[in-house]
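Below: the structure, in structure tokens.
Of the protein chains in this complex, one is absent; all others appear in place.
Moving on, here comes chain A:
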């Protein structure tokens, strides 16, 4: 396979309108209005507990997996409401993939099976040769192919943390979603692996719309095109979206004072 791993593909946009997110009766995130542009990397930043993960997980309906949690509002994938009454969360998650903070390969599966998991678990009928090609493409796309091509049959848990995380990215991209959500994907990794993941993200945006949560300001400024800043007034209050703009603007000349305080390291 000599073709480049990432040929440009028109990805999809996400638009959230008046989105409120609850855990039971607790309003965790209030009134989010945002448009996430296609084929761009959007970084979500903000202090701990302000609802970044909650918002991110609401974008592929993982939020409601927490008992009692629900969302109120509208989230459009291009122009389809993923919270419509007839929307199937399982279908939604096939279009909008997710990579988690801690790498979580399936411990019972080999490297190959981990990457093929999304296709195999859904028991889509796929020829072995096609599956091989998909797995190779996904692993190449995640910059992992050269490291694992000789041990595809070995357990995925046998890889290092950074490799496991890239394996998880390969697993998420193998099902060819439209959007890729990443919750602090590099927070458990060393600087080199972190850079590898960031480069990968820059590559991946040719094919996907990417939303990434990060606490690392450099990472946000290096890897993202747009940045959304979340903040919270105090404990028990709901988090809210303060502003979203190009990363350049947020880091050099934000509209709101609190954004400036946050990105420059001043609080309160």
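General remarks:
Please note the rule applied: a residue touches a chain if its C-beta (ideal position, glycine included) is under 8 Å from a C-beta of that chain, and two chains touch if they have at least 3 such contacts; residues count from 1.
Operating definition for what follows: contacts and distances are computed from a predicted model.
Among the names given as "Beta sliding clamp", "Phosphate transport system permease protein PstA", "CoA transferase" or "NADH-quinone oxidoreductase", UniProt records the absent chain under the name "Phosphate transport system permease protein PstA".
Of the options A:12, A:40, A:140 or A:171, the residue whose C-beta touches the omitted chain is A:171. For the options A:97, A:141 or A:185, the residue in contact with the chain missing from this view is A:97.
Annotation: of A:73, A:118, A:162 or A:239, A:118 touches the absent chain (contact as defined above).
Only one of A:16, A:29, A:45 or A:62 touches the chain withheld from this view, namely A:62. Think of the hidden chain as still there; on chain A it touches residues 60, 62, 65, 67, 90-95, 97-98, 100, 102, 104-108, 117-118, 120-123, 157, 168, 171-172, 175, 177.
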